[in-house]
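The complex appears here minus one protein chain, its other protein chains still in place.
Right after this comes chain A.
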């Protein structure tokens, strides 16, 4: 009996935790497109359908940009408010944070620019005074209490509603974009929980950032919106193009850097990035940035809290300290990756992993208790970075800008180098302590069971180091103007050294050391500053830090986490340099039983079902006959199960002794045999094959470039074995002397 030509629902979809077949998805999309184009000549309705199909991609990008921008605005405003909730509350409207509460106040004085009567700290509310030791203790206690409350809420929400919402999300998104399926990872519950718990986690004062989780949030938006469009819902490869664009939109709203976002998506997150995706990602990133700008979370239409506005020039001799900062960034990056992976491995394997809620509470308590006394750790990390990036003007009142103004005239806005006052020295000590605290505590914070990013903590570490070095250089230049270096480049009374620039370069260096970003990092930083003056220092620091960090450890933090979790991610950047052949890697090995194959027209339904239940392979080659072992095609396990179930239910006469055939026409059979079952439409007639003497370098290249799941190995035209992606990964791990059993999943 001939099989119905309509596709059965379920055929062509994938199991959870499996890899997609890129070739099949791409060819299905091309078929669909061809069909629409051919039909469009028939009627106006079909023409409209084809035009709308072409535009659906752009409409989807617009929607993703709008949704990501709005969510980012929500996260920014809420996090900003909740962070200040630890310190007090605004009586002129509880929804204002400290800055906005005193925004309209007329009682702000020149000396005390932060205080206003509308903003009441907790000690003022509880014991009606702000002075004295008891008030300090009350404030301390409330700070720790709020921090613990926020952290507890965050981890409970994650545990109860969406366990996939924890962590940064970027390693998993990298794996998903390379073709892996993790169902639920980009779902609506994950989106809601990640947004809310991100706000709570950031507000609790922990040393984590929100940029990585924002990428996850944007990809969730992308995935959810894909379901409105048939073209993207049914095709996993097209969906991953959309996710790449969504990731770009995520970074764009995090840093206010659309171009940087696209480059980040290209460099760090995506696996295949066709040119069409480049243009569409840029569109999505722009729309997202524009939406965020109109929500205006920080006032003055800025997208990021730490936007830099100075344009003072830098001098050639300053390249030496910049390269020093690059070396520091590289060293710190390598150290952080090694210690963080060791700690995460401990969390995975020992008892520590059994108490996630207690772990979060303990780390929060330690962070809050150690953070409160030092004003630079008490403020949120974004504010700290903003203050460190700031170039001191004459009227800045922060401790870091407490210079002695020993000059007669002030021309324009240019301030010469000045000797440091008392405030600067005490700020230096406090910043040094902040540096140590942040370096240590971030190792334990990244990877906990709450949403946590590490862009902001790395930038903070780098900014502190940079600012310390910058102030040091500035004082050196002031007190030793007679040295030749300073003499030739710095004129007397000119603004020679800008410590804010050193902070920026330090931040870029540390971020580059940890993530090993190159181009995207420099572009993000230069979009943050709004000018091209500082490209050379940024590039110098980023390259130095990448070289130093690469010398100490091969992988960036995200690749290290991918390897820790055993995701089947085939690294696209590394060369495979060993001389093994395909027959060294293929299965079955020498002593294993023969390859499990199906024949093209001689197996019954019962035989196939036995094979399916006895083995766990995800697919079977189909051969002409067992004697000849000549290859016909490849069929997937999931498709077989679905088709046989469907046939048993819907087709009459199909029983266990029915013959299954994959050929075009039914094989000749004696009379009175039960009706046959044709399964040709689930057979892949063009499986990729290599010969057994093909070098593994070529095989690995084929897997990377085409995105294969499996590849068949032939010898003299006969089927010999099979190589799957998992085998390739295990082989690479073995060759690199890593543990090949650490590759999990299928």
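We adopt the following convention: a contact is a pair of C-beta atoms (placed from the backbone, for glycine too) under 8 Å apart; a residue touches a chain by one contact, two chains touch by 3 or more; residues count from 1.
Here, contacts and distances are computed from a predicted model.
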item: Complex member absent from the view - protein name from UniProt, among "EF-hand domain-containing protein", "Vacuolar protein sorting-associated protein 33A", "TMEM9 domain family member B" or "Multifunctional methyltransferase subunit TRM112-like protein"; value: "TMEM9 domain family member B"
item: Touching the absent chain when the full complex is considered, from A:311, A:345, A:630 or A:705; value: A:345
item: Residue in contact with the excluded chain [from A:447, A:462 or A:633]; value: A:447
item: Sole residue of A:74, A:519 or A:624 that reaches the chain not shown, by the stated touch rule; value: A:74
item: Options A:88, A:179 or A:356, residue touching the unrepresented chain; value: A:356
item: Residues belonging to chain A that touch the chain removed from view; value: 9-10, 13, 15-18, 73-74, 77-78, 81, 93, 95-96, 100, 103-106, 108-111, 113, 153, 156-157, 159-164, 166-167, 172, 182-190, 192-193, 196, 199-200, 223-224, 227, 233, 295-296, 299-300, 344-345, 347-349, 353, 356, 393-395, 410, 447, 449, 561, 564-565, 616, 637-638, 641-642, 645-646, 744-746
